[in-house]
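What follows is a short report on a single structure.
With one protein chain withheld, the remaining protein chains of the complex are depicted in position.
To keep things simple, chains are lettered A, B and C as they appear, and every chain counts its residues starting from 1.
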Amino acid sequence: MSLTREQMAQRVAQELQDGFYVNLGIGIPTLVANYVPDNMEVMLQSENGLLGMGEFPTEDTIDADMINAGKQTVTTVKGASIFSSAESFAMIRGGHVDLTVLGAFEVDVNGNIASWMIPSKLIKGMGGAMDLVAGAENIIVTMTHASKDGESKLLSNCSLPLTGKGCIKKVLTDLAWLEIEDGAFVLKERAPGVSVEDIIEKTQGKLIVPDHVPEMVFA
Amino acid sequence: MSLTREQMAQRVAQELQDGFYVNLGIGIPTLVANYVPDNMEVMLQSENGLLGMGEFPTEDTIDADMINAGKQTVTTVKGASIFSSAESFAMIRGGHVDLTVLGAFEVDVNGNIASWMIPSKLIKGMGGAMDLVAGAENIIVTMTHASKDGESKLLSNCSLPLTGKGCIKKVLTDLAWLEIEDGAFVLKERAPGVSVEDIIEKTQGKLIVPDHVPEMVFA
Amino acid sequence: MAGFDKVVASYEEAMTGLEDGMTILAGGFGLCGIPENLIAEIKRKGTRDLTIVSNNCGVDGFGLGILLEDKQVRKMVSSYVGENALFEKQLLNGELEVELTPQGTLAEKMRAGGAGIPAFTPQQAWVRQLQKAKETKEFHGREYLLEEAIVGDFAIVKGWKADRYGNVIYRHTAQNFNPLAATAGKITVVEVEEIVEVGELDPAHIHTPGIYVNRVVLGTFEKRIEKRTVKSAE
Partner (left out) sequence: MAGFDKVVASYEEAMTGLEDGMTILAGGFGLCGIPENLIAEIKRKGTRDLTIVSNNCGVDGFGLGILLEDKQVRKMVSSYVGENALFEKQLLNGELEVELTPQGTLAEKMRAGGAGIPAFTPQQAWVRQLQKAKETKEFHGREYLLEEAIVGDFAIVKGWKADRYGNVIYRHTAQNFNPLAATAGKITVVEVEEIVEVGELDPAHIHTPGIYVNRVVLGTFEKRIEKRTVKSAE
């Protein structure tokens, strides 16, 4: 069985460490905040200018002046700070964020990522994604392993315009946890009930399959 | 009679305009603050990170954490703001300060200024002076017309290492008010009782003397 | 005090001097902290052929989006412009030009413009795919793009509170690009929800010192929410 969005978020959350400053992109990455283990705390950075993003507000406390980078209304946690977008990207570009989680259209064996533009469709813009992947040492990409048409998103070479070059080392798909090493995807874990063969079939880029590929474990 | 330090400050203060943001260097420039006309207000910028510097504190209100760029204890006026040195020099470098007044060792006919270093003596450093003269459109240099040995400080070419290049247009000495135009000093006003001949004698750089050179007027 | 009194009586006065073909820097992120009444005044004024530097271009019918209705905008410099059907139409028609700029670079370009720093190297050089033949420099074994600062003929800014000297504070994440745009306008206009007495703002809390601000105008704000998300009842 391929992972649900919630399971994907849950698996990413296993990579968190106590005291991590984390930037979560739109979509599945946002859900990671719901699965922070009880015995640790992370602070969420939102690139519009907020460190210490909290949960959504109630109807009573909603405030148009308090949003995240996805333009959703949010709250702050205790110990939060708010600053300009220049300061926010100083944090990001300067490598101060411990972990960035974001979605993608494609990732390739050289750690390239394409996530912002599909030519022939309209160009909406890259927002902060290019800055985020350039500034982070530690990035997890979350996406489905293949498109709805069954085409692999784990490629030898990204076909779309890049968001970042040589910056991705970890990918979580609905089928597998993979790490990128020496020009290949290395299959580290598979989703419960998903066979290695299925993953091989749906991976276009070079894939290294160790002798033993454990199933993911969810608490 | 050559001007006193107080008269020099008084003459410079005549160049102030209501609403000017002004940076005053150490020495005579600092005294300018005492002669702001009653019908106008200026705000003093201090490059360590203060806009809206006030007068010296009393013994009771002195505070080691409230100093100006000359490291003197000061106060703030209403409407002051305090910020980092990077923000302070953003203001300065970005041309947001309306007037900078500073002392110098030498000025030349090309608007060059030397104010920070005398080789063979110890190099103490330029502090903020280079940034100040580079960022300001409107600079007044205050200095004695000649050294104690009688050597002119208004030169064809500065002999000392420069603080700024081609940036000075106005000079007030103890003898004269001069403006720099097209590679020459233009004598605009003379100190009360000082003769044009005396100024000519003490000016080494090219000096243009109009037919009528009025005496400075002090209120 | 007259010399430091930046308060103007009307939005018309606030935008005096804006002319066709000018460049405007605008604060705001999405619809949060946008100078909504200053934008409306530009629409009323009918100024055309504008270059607008803003992270986003509003939505259909609100924010900068309303300037598209009468085709007042020639070019947008933005990081993300995906919320606007009219924008898409004019872009495809060739009636509108867009210069996409990564968000962090855009923020830093405004800051550099205000700070008198003509150029800096925020991004690695492969980003060049986006750009016309920019120069690159190598640092620490990586190639970087040399990016140039942006300044505007006008900066339009949304503050929370200001005093008559033009000292401004922003509310929550409505800060975003506003203090950056504020530094980089030849004429910087700030509209605010409240004008307070000079001296009321703590010097250490001021986000935009008055030295950057030319005009302050008092307004009332719709503050439309782009994505209303609330906690489910527990």
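Here, a contact is a pair of C-beta atoms (placed from the backbone, for glycine too) under 8 Å apart; a residue touches a chain by one contact, two chains touch by 3 or more.
These numbers were taken from a predicted model, which means no experiment stands behind them.
Touch with the chain that is not drawn comes from one residue among A:3, A:33, A:67 or A:82, which is A:82. Looking at chain B, the residues touching the absent chain are 46-50, 55-59, 62-74, 82-86, 88-89, 92-93, 122-131, 134-135, 161-162, 165.
Those residues of chain A that touch the chain absent from the view are 17-21, 40-43, 45, 51-52, 76, 78-83, 87, 89-97, 135.
Within the complete assembly, residues 108, 112, 115-122, 137, 139-140, 144, 146, 148, 169-172, 175, 202-205, 207 of chain C touch the chain that is not shown.
Quick note on the criterion: only the chains that are shown with their structure count from here on.
Each chain gets a centre from the mean of its Cα atoms; the one farthest from the centre of chain B is A. As a whole-number value, the distance joining the C-alpha centres of chain A and chain C reads 29 Å.
Once the centre of each chain is set as its mean CA position, chain B and chain C turn out to be 36 Å apart.
Inter-chain centre distance (chain A to chain B, centres taken as mean C-alpha positions): 56 Å. Counting partner chains per residue, chain B has no residue touching two or more of them.
Multi-chain contact residues of chain C (touching two or more other chains): 111.
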